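Let me begin by handing over the structure; questions about it come next.
Here the complex is missing one protein chain, while the rest keep their positions.
Think of it as A and B in the order they're written, each chain with its own count starting at 1.
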Amino acid sequence: MPEGSADWLLRLVEGVAVLAFALSGVIEATRRRMDVVGICSVAFVTAFGGGTLRDVLLDKRPFFWVAHWGWVWVVLVLSAGVALWWRSGHAHFTARAIRLPDALGLGLFGAVGTSQAAALDMPAVVSALMGVVTAVFGGVLRDILCNEIPAVFRDHRPYAVCAFAGAWVWLGADALAAPAPLALGLAAATASGLRLVALARGWQVPGWRSDESV
Amino acid sequence: MPEGSADWLLRLVEGVAVLAFALSGVIEATRRRMDVVGICSVAFVTAFGGGTLRDVLLDKRPFFWVAHWGWVWVVLVLSAGVALWWRSGHAHFTARAIRLPDALGLGLFGAVGTSQAAALDMPAVVSALMGVVTAVFGGVLRDILCNEIPAVFRDHRPYAVCAFAGAWVWLGADALAAPAPLALGLAAATASGLRLVALARGWQVPGWRSDESV
Partner (left out) sequence: MPEGSADWLLRLVEGVAVLAFALSGVIEATRRRMDVVGICSVAFVTAFGGGTLRDVLLDKRPFFWVAHWGWVWVVLVLSAGVALWWRSGHAHFTARAIRLPDALGLGLFGAVGTSQAAALDMPAVVSALMGVVTAVFGGVLRDILCNEIPAVFRDHRPYAVCAFAGAWVWLGADALAAPAPLALGLAAATASGLRLVALARGWQVPGWRSDESV
């Protein structure tokens, strides 16, 4: 996530995205009957796992959650709170409810991940992959911890490809010397918009149908 | 694990902890019908995975098992030996039998992990998390390799929270300028003691009961 940017809008969307990803971790972990330790761990990994893997691959320190460690408390306390509050029956979130913040996070994390890799002079296709890793690997790790095949690999709804498209928009805008906020905004809007349109229209990624023999 | 410390007691507990963690890997791998390669691999990952992940996150080298590579031989040879000996029916270890060494390892690895992160000037909550990662991630990786939801996330018995509590004891002792061996000892004793008391008393971490609908 960008250092030195005072843009409060970016910070706001970033915060919404972290919380959306953490919430998707809470939802999945409660579905698998984990205890409060598991719920907090899965929420943490979902929210910060993609960016952390990107930074490990790029050999970049400090991690977002080390530099902005207040977020660690926010995610841990809110996850525990939501899980206990939810368990008491007073509220209910569904995967559907987090579609919008999740799509915002997908677009923003993908654009930021791409820009960070490009700033380290990575080749274009590697930068695009780093954007995708940032956007989707939190969810992949969440599903591995929950002992499931990652949803992004098989639910046939475009997710990673939206982030991939957004990454190329960023790379194109950057090649045209667009100012940084414009490139970020265009890329994030492309990925988030594609995701929302794809969900609304029921677009499908090709693959094996479950009634096909291999 | 601390360099330059000549404390034989620390070395002894450390060795016991590595062996206990390796043994828990052997038990889990044989339960899943792995061959001797799988048993050695799972034992290795369980014993050294937590500390290795911590060092990757902290960008710290060399790893414990690179600096003290004799332990690699010890773990590989003992794991293969225990598995073959056990298979011949002459002995039987149960998960219950490793409770005590496992609790010792939990306390010691958590305290050492916290102190190593703090030595790199990490924020307090990050240091505490690094202690927890050191103590529990070997077991998490073991369960992922065995295709199970990590036990620490859902068995409702306090494990990670004991390491977390011990980490804060270390941070408190350090803030009060306690000498290093005292801080380590207090933190490790807190975590190990909490774990043993929790097992003896049947304390539960809140979560979803399996008869609750989500």
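To be clear about the criterion, contacts are C-beta pairs under 8 Å (C-beta built on N, C-alpha and C of every residue); 3 or more make two chains touch, one makes a residue touch a chain.
This structure is a prediction, so every number in the text was calculated from the model and none was measured.
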| item | value |
| --- | --- |
| Selected residue (touches chain absent from view) among A:62, A:150, A:172 or A:193 | A:150 |
| Sites on chain A contacted by the missing partner chain, in the whole complex | 56-57, 59, 122-123, 125-126, 129, 140, 144, 147-150, 152-156, 158-161, 205-210, 212, 214 |
| Hidden partner chain, residues of chain B it touches | 29-39, 41-42, 52, 56, 59, 61, 63, 65-66, 69, 72-73, 83-84, 87, 144-147 |
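Here, only the chains that are shown with their structure count from here on.
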| item | value |
| --- | --- |
| Distance between the centres, which are taken as Cα means, of chain B and chain A, whole angstrom | 30 |
